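As you look at this complex, bear in mind that one protein chain is not there, while each of the others sits in place.
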Amino acid sequence: MKAILLLVALLSPILGGIVYGIERKLKARMQNRMGPPLLQPFYDFFKLADKRALQIHSFHSLMGIAFFVAAWFAVFALLVGPNILVAVFLHVLALLFFTAGGFSVKSPYSVMGALRELAHILAAEPILVFAVIALYLTTGSWDIEGILSSGKVPLFEMPLLFAALVLTIPIVLKRSPFDISEAHQEIIGGAEIEYSGIFYEAVYTAKWLEYIFIGTLIFLFGGSNYLIGFLLVALTFLLVWLIDNSTTRLTVHHMMKFAWGVLLPLAAFNVFWIAIWR
Amino acid sequence: MTAFEIGVAILFPWIFALAIYLVNRHWFSVLLTVLNFFVLTAIGLHLWFSLHGALMFQPPHFVDWLILVYDYGLLLYFLKQGLDRKNPLVSVLALIQLLLLTWVVLIKPPSEVPNLYVDRLTVFMYLIVGFVGSMITVFATRYMLEEDPKREGEFVALLVWFLGVMNFIVSVNNIEWFFALFETTTLASYLLIRFRGDKISVNNALLALWMNQIGGITILLALLFAIHKYGITHFTQFSDHASLALFPLAFLGAAALVKGAQMPFHRWLLGAMVAPTPVSAILHSATMVKVAPYLILRLSPYIHGTLLAKLLIVFTGFVFVVTALLALNETHFKRILAYSTISLLALMMLAGAVGTPLAVTVSLMLIAFHAVAKALLFLEAGVLEKVYHAKTIYDIKHIINKAPFTVFFILVGFLSMTMVPFAMFVAKWLLISEMSELLSRASYTITVAILAIGGAILTVLYLKILGLTINRDEESFRVKLERLPLLFAAPNTLYVILILLATLFVNPLLVKLFGPVTGAVIGEVPPFCGQGLDVCIGNLKLPFWEILIAFFFVVFFPVIANYIHFKVDRTAEYTCGEPLRVRISTYNMVCLGKASPYFETIALALFLLVLIVGGGML
Partner (left out) sequence: MFGFLKRFRKKSPWILHYNTGSCNGCDIEILACLGPKYDLERFGIVNKGNPKQADILLVTGPVTKRARARLLRLYMQMPEPKVVVAVGACACTGGVFRYMYNVENGVDRYIPVDVYVPGCAARPENIIEGVKKAIEIWERKKKERIELPKLVEGVEGEPLDRRTLIRQLEEKFCKRLPGEEEE
């Protein structure tokens, strides 16, 4: 088990790229288009490596690289580390570099994107923490191996919380209707706008890692029943892409109201219910 | 022998203060404050290693009388201030206290319980006061050179004396003495806040005065009832009546809430920022507000598991979230810091009220590292104010161009309160884990939600401010490191080193420092199982490699990033091709400020609930 987890952690950029490729293909099919080939993210990756790099200043470029490395480290801590709660906070650490990069240049779009990214953290982080607490409540274990071999399926006890987590994914991955901090038609990518060439590559790849991070959290809700886990991951991503394709962007206010007014009570209710019920 | 050292720890600052006041020379103040730093730290360390168990100690009998006389004098002074400044609230509250105090003196039974009680918690507070607090006084000597050199002696003397008062208040056992010292801290803060003497300073000082006097009244009421119902005059006697004497305990807790500037009483701490910055630094970090969590920790074994503790948790939890939200709306640097202090104080008291071994450890960790981080940040606020003339977060935009050192210190200060490898993060993480553990036994349900939400808000708050400081458009090799006066730079550097070391060596600190103190507070120690530098408590593990790598990211990366230069083309920012010169600003979340009255009303209701329901009056 440990070896498999380590392998997944090491290969997570590649796996994330494949997931991203699937996403683009599926989304195109949903729009009745052909869509790019499955390996398109990797073609983009190699092309970006062959571009001349431009930068605003080195601090900014380095923050992009730090974002990638820290995001990878967060995935690593989630899969191999002994405590998944710490991994959630390490994920915030990665976002710290992303926002720091966004803030460090005098570009209106970049700063606005970074500010909106903060709203994303505000909306999503409590729910991710709740998800981890829910996993602990049902399986009694803080580490991933313990959860995967606990003999329980957290989904059955935490359906509402799982629903809340699924609806948080658009916030974490910046998918419509909550692609607020990225908002391509509006602020042209937000905090990632000023990166180019090899530096953009780091940011581009770091976003693939988020698929693995979120996917693992979802998978854990299958507990020791891996089949349910895989099904959950597949269906969840499908649902998220469907929502992405069929909704328009909302505002920060909508997002905060939805996250704190609907998702958080939903998650909290479920957790408290189970805690008191037992 | 140990009694002598305690005497030194308490009395030396008083003597030093007097000397500084009388001589009133810059070099002399510097000399004595530095000496004070070494004396207090050395005494603290010495006591830590020589103390075994708790030490009860009875000072000579005349001290009792001395303190009584002093008490009356103090209250009469408050009365006079109220009359002079035409502030009826102050005088009425002082009068009420005079009456209550007289009543207490009349019905007080003779007691042979020692009046001083020194255990590991006390020595722990000595260490914080000695290390963190006296560094601030060193800083203050230089600060006053810029501000008003003539009154330097007076100012620094007040600060040093404050340390002595603080050392005294954490060693007393007699509740009446505690009241006297509680009011002395009120006096000290009053004098410090009105130090500049202009109208707004005086008004804010009076605000602090009457609000803190409410705390004095609740202590006296608690004492009255404790004497009347249970014959209790000393803190240690509560152990005979644990979980029964809820009424006095609730009123003592209320005094802590007032001192800790919790929500309906938070205005005095916000008002305190009109004073010179070292005052804020000393109020927020080592002294004054730290009385609040200290008191809650002292009471926590007696209130553990009672309705009072639960109501305290609800109340402080509410304040924790709400003040963090209000801080998002502020633009003044010091006000933001003040709000975040209130918020974190609420967290400390929450952890103290929970009262399990791990929660108490967390509370202690928060007390220690919050003191260091806030001292650092306020001193940086002082540097920003005096050297760069920056007061609001708009003034500190792009300041990285001028002051990379300062920005790095601010970064460490802010991130140490929330980000991954730092000791305060470890504390928060332990608290969330502990609350989930308790949650799985269906107790303290709501706290998990409070922690998750409040933590996220504080993270966003700090990132928002940091974002403004690092904004720049030039390559960093055009930036020179700034040169600061030694007395400005040295205390901050020391704090930063302390924070960084504590981050790396968090496990030894947990086992060797916080564990024993927890044992002294509630007689139980969390199940430490960590080897070397790996943190391990029960089933919670934080291996050293995670700490180290995260440490590298948070601390080294921002520094290294200033020295790595990629040899690639530079280009301009994307502005749709428009020839724009942009001004960068930030969101203020004004809508949150509008909710402030509602928050205060709810907080007041909860506060009354703590008093009435928690006190067993219903």
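All chains are identified by letter, namely A and B, in their written order; residue positions are counted from 1 within each chain.
Note that in this section a contact is a pair of C-beta atoms (placed from the backbone, for glycine too) under 8 Å apart; a residue touches a chain by one contact, two chains touch by 3 or more.
Keep in mind that this is a model prediction, so the values were computed, not measured.
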Q: Kindly state which of the options A:L10, A:V69, A:A163 or A:I188 is in contact with the chain not pictured.
A: A:I188
Q. Which one touches the absent chain: A:A53, A:A134, A:A164 or A:L232?
A. A:A53
Q | Residues from chain B at the interface with the omitted partner, ascending | A | 569-572, 574, 576-579, 581, 583
Q: Identify the residues of chain A touching the omitted chain, counting contacts across the whole complex.
A: 24, 28, 31-37, 40, 43-44, 46-47, 49-54, 184-185, 188-189, 193-197, 200
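Assume only the chains that are shown with their structure count from here on.
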Q) Which residues, counting only chain A, touch chain B once they are in their complex? A) 52-59, 61-63, 66, 69-70, 73, 77, 81-83, 85-86, 89-90, 92-93, 96-97, 99-100, 102-111, 114-115, 118-119, 121-122, 125-126, 129-130, 133, 136-137, 140-143, 188, 193-194, 196-197, 260, 264, 268, 271-272, 275-276, 278
(Q) With touch defined as at the start, can you tell me which chain B residues reach chain A in the complex? (A) 415, 419-420, 425, 429, 432-433, 436, 439-440, 442, 445-446, 448-449, 451-453, 455-457, 459-460, 463-464, 466-468, 470-476, 539-543, 546, 549-550, 553-554, 557-558, 560-562, 564-566, 568-575, 580, 582, 584, 586-587
